[in-house]
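A selection of the complex's chains, in situ.
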Amino acid sequence: MNDFTRSDARAFDALRQVTITRNYTVHAEGSVLIEFGGTKVLCTASVEEKVPGHKRGSGEGWVTAEYGMLPRATHTRSDREAARGKQSGRTQEIQRLIGRSMRSVFDLKKLGERTIYLDCDVLQADGGTRTASITGAFVAAQDAVNRLLAEGKISETPILDQVAAISVGIVKGLPLLDLEYIEDSACDTDMNVVMTGAGNFVEVQGTAEGAAFSRIEMDALLQLAEKGIRELVVMQQQSLKS
Amino acid sequence: MNDFTRSDARAFDALRQVTITRNYTVHAEGSVLIEFGGTKVLCTASVEEKVPGHKRGSGEGWVTAEYGMLPRATHTRSDREAARGKQSGRTQEIQRLIGRSMRSVFDLKKLGERTIYLDCDVLQADGGTRTASITGAFVAAQDAVNRLLAEGKISETPILDQVAAISVGIVKGLPLLDLEYIEDSACDTDMNVVMTGAGNFVEVQGTAEGAAFSRIEMDALLQLAEKGIRELVVMQQQSLKS
């Protein structure tokens, strides 16, 4: 009923090849290169022993994220945001999403008055950079927390659960899991879903790029996302054990 | 099973008092004051006979939105973005959402090479400013399109359907429609839903502020939103007839 074929003969409900490389760079407390097929994001977790103003004196910590793309991560070169002098609305939306997602699984009290910065920098883009960022940032954050525990700076983990994310969308009428760039460009509906290890929703952001979508389509997309995230959660665990 | 009471004894699935005042100011092609209870947003539609660079020469038009809050629209004064020299990430997210929502019901070819700017400025805030903005901006856009038709600048309407939006959320375990500020501050989950007159989804943005939410809770929220938007769509029609 649909002649659409995915690259590598991927099934409609299959993730791309996912690779998680820990300790990718040496200075950060957590440093993870995550690959969703051709999408490669370097996620570092940096611990600083101070908090932003709205948390000072509260006894609580803070977890926040910043996102960037190298100018030639994309098919055609895009302007460098540092040179242009400001981050685009898209960049801000994405880094706010990553930050909220990470905080959803953190007990900030147990972190103590320190900040974990999660920097997600896209080295190569092929769709799904924000969902790869969230999935990789969690692993980097876990590494940073493990170091805090090992150093005795905290006695109990502030991490309450895992968190991971995936994109889903409807392309030519077909619900697909984990969109590549070419699919993302052609899709009618694009949805990013963030879930905990326990299988609850942290964020659902669905957008009709072309035609508006029905409740039935929405349900199909959510089901795909649940499947994909269950698989990502396992991969995070395996990576952290290795 | 829950001792939470809404202001004005409002039912969990009831909208606040909604008022739509057209021609609120005199210069704009469309000018609507929309009130969702204590939330008051002035939505103007301005037509300009040119398009941004990426549409120039395409024969197509453009529809875009900007959002702002007066500094004392809120309980405590917030900084003026013009004085601070930049729009916050929140402001950019909201105006991008309004713009996408409006474009979802526009046939840009039929608009011709002109731009409709939708300016949504919050005079008073009590929760739901982005959903009030979308609902009011549609009415302002329709007024501007009607003027273009009356002036013979376009021969056919570029508007394909209505669009409206509402917030829903879970407060103390209870799914509620159309959150006020006090409810929004206390909610575990906050979701903004944008739908067409035909009842399809344009945007779904759900965020777990406190605990992550289950699939069952999500379904309950979507159902509430569908009910609220059906009512708003009728109010838009009544306002446009008057």
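Order of writing sets the labels: A and B. Residues in every chain begin at 1.
In this text, a residue touches a chain if its C-beta (ideal position, glycine included) is under 8 Å from a C-beta of that chain, and two chains touch if they have at least 3 such contacts.
Predicted model only: the values in this text are computed from it and were never measured.
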Oligomeric copy total, full assembly; chains in place: 2: 6
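To be clear about the criterion, only the chains that are shown with their structure count from here on.
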Length of the line joining the C-alpha centres of chain A and chain B, rounded to whole Å: 28
Of chain B, residues touching chain A in the complex: 86, 89-90, 92-93, 95-96, 100, 104, 161, 191, 195-196, 198, 200-208, 211-215, 218, 222, 226
